[in-house]
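Every protein chain of the complex appears in place save one, which is left out.
Take a look at chain A:
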């Protein structure tokens, strides 16, 4: 099957591969510990671990966009901030 029409590049394969691995990891986590671990965090509404992953990914996207718009194209710092943010979301939200 030819996927050249999708214009794949190595960085975008790595990007989607990472997201796919995150989904696989979350599925395994759910299989081992079913129920999604719902809880009320600092935002005062109920979140499951799937919600927390979604908030982490969406927030990370905006952190990267803000970095691109306000600072510049070197995104390693934005990635580091996103990882810290995601840990914070999984710990406190």
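As a working rule, contacts are C-beta pairs under 8 Å (C-beta built on N, C-alpha and C of every residue); 3 or more make two chains touch, one makes a residue touch a chain; residues count from 1.
Assume contacts and distances are computed from a predicted model.
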Absent chain [UniProt protein name; select from "Acyl carrier protein", "Thiazole synthase", "Glycerol transport system permease protein" or "Cell division transporter, ATP-binding protein FtsE (TC 3.A.5.1.1)"]: "Glycerol transport system permease protein"
Sole residue of A:16, A:77 or A:92 that reaches the chain not shown, by the stated touch rule: A:16
Interface with the undisplayed chain - residues on chain A: 4-9, 11-12, 15-16, 30-31, 34-35, 44-46, 54, 58, 61-62, 65, 68-69, 72-73, 75
